[in-house]
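I'd like to ask you about the structure that follows.
Shown here: the complex without one of its protein chains, the others still in place.
This part shows chain A:
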Amino acid sequence: MVTPAQAPTLDLVTRFPEGVVADEREGYEGYLVAADKLVEVATALRDEFGFDYLSSVSGVDYIAEEMLEVVYHAYKTIGGPGLVFKVQVARKKAEVPSLMDVYPGVDFQEREAWDLMGINFLGHPDLRRILLWEGFEGHPLRKDWKEAYYEADVKPFKSRWPEGNFFRSEEKATYQANVQYPDKFDPEKWVPEGEDALYGALAKYEDVDNTGLKTDHITINLGPQHPSTHGVFRIATILDGETIVSLKPVMGYLHRNHEKIGERNTYLQNMPFTDRLDYLSSMSNNFGYALAVEKLMNIEVPERAEYIRVIMAEMTRVQNHLFAIGMFLNDIGAFFTPSLYAIEERELVLDIFEIVSGSRMMCNYFRFGGLARDLPAGSLEMIKGLAFERLPRRVDEMDRFLSDNEILRSRCVGQGVLSAEDAIKYAAAGPMLRASGVPYDIRRADPYSIYDRFDFDVAVRYNGDIYDRYIIRMDEIRQSLRIIQQAVEQIPEGPIQTGKPQYQVRVPAGEAYGRVEGPKGELGFYVVSDGKPNPYRYHVRAPSFINLTAFGPMCTGLKIADVVAVLGSIDIVLGETDR
């Protein structure tokens, strides 16, 4: 591999005169790659140009042009801006070669694009539905797919005003009429073949029978109702004795097609919906979405608003990591004392969110070009009190309480190791990537907002085991507190919104990808506008979802009891995983 310093300047068109053209549509960027050249181009990007991290795969249905587009966002783990490349295929024959061999991190994302968009990734070893169930008809993110309770393509619905004669939604979509089945499909008689496909996809091991004893594979399901999964999440495994041979997560129990809802909403209406993705860190979700739309609208954010945004995003990280540590300890058996200690501090942060935004968890605080409202009187003092006095002390206490505990260490040290190469390969993000020794933090690698003004260290640990993934969250809390301390000292007076607050924003046609370093990793929003009041395409790169790609490989070879610890150390929120 060429070291990044010597990497040739990026000119894909010169490198591949056939098969690659620059994307010259108004408001678009990147390259268009011919489907048959895709694997070759991706390999060159990885090995020659240094784009070793493929972060996001999404599909767009351009129904008017009769084509589907697959959009890839690639980055270098040494930092710098990203690269977008796209493949266009006919809608009727949507076949794209899979990039599994080049970037194994696309596994779940390709399955998602197949499930929701109907793009067939040729060569993907396990192309099944991932968020929807096996009996589902159609691919819902296609523009011609309509839900059973369909009212109109876009909100606001005409039925609400001026002749808004109220009816309850369940009167219109009655029980059993609110689902669609394929023709001649009887849910009562349906035998789920999906399960066979799932178990079939798990790797088997060879029976070595030299003792004369008969051995057999054991298939075990953890969940969907399992206390360690923090929601409804299922893990299918094949065991050899107690050892995991193969493991696949099964998800989608909380799926609501956030992206389809997003495409029906207006731009502003989407803001409160982003709160419900990763419901522990709604401020970060707001941040990512606001960045993407602001990029499209090409507007600036006032200085004071930027500072408040950073303070809120970092407080979100603090409380999310506290909660993650607490719940992780719960998972490995330290019942509730550590988690309640963590929640005590988290509540104080949520108090601030409530004072500032009006809600503890569903903050809905960011607006395009600013914020919903300024900090109320006294709240800055409260933030200072937490950032300078209380939280540093309490994090140290937490550290003293847990980090040296022999039971915790023996459960975690050296278990569930994810090497740096694997972390990059599987597109792991956030604390998971950094605990494996890759110091990649978007706040530093590709700074957004005003993060380039603050003095902080990118937390990094090198063993990649469960313990490092736990301890790195402590490190990150301390770094976040440093950022907050600087921000509350420097925050200027001034407006908090560019222009007048508007409920109907004008967004020029084009595409934008806004990404932030969320508490769980890279949270990206890919938004395509066609100039209308509603986004044409709205895709979320959910870190909880993509971090699970490495879950199976990490668990292979461990004992079944350690699966729970590994899952706890990834820190997923099902609201975001299932979307």
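We take it that contacts are C-beta pairs under 8 Å (C-beta built on N, C-alpha and C of every residue); 3 or more make two chains touch, one makes a residue touch a chain; residues count from 1.
Following the convention adopted for this analysis, contacts and distances are computed from a predicted model.
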Candidate names "Activator of HSP90 ATPase", "4Fe-4S binding protein", "Nucleoid-associated protein" or "ABC-2 family transporter protein"; UniProt protein name, chain not shown: "4Fe-4S binding protein"
Touching the absent chain when the full complex is considered, from A:E389, A:D457 or A:E489: A:E389
Contact with the hidden chain (one of A:D216, A:E406, A:D455 or A:E493): A:E406
Per the touch definition above, residue among A:P17, A:P81, A:P125 or A:P162 touching the missing chain: A:P162
Residue of A:V20, A:M327 or A:V356 touching the missing chain in the full complex: A:V356
Interface with the unshown chain - residue positions in chain A: 155-157, 159-166, 168-169, 265-266, 268-273, 337, 341, 344, 347-348, 351, 354-359, 362, 364, 372-373, 376-377, 382, 385-386, 389-390, 397, 400-409, 501, 503
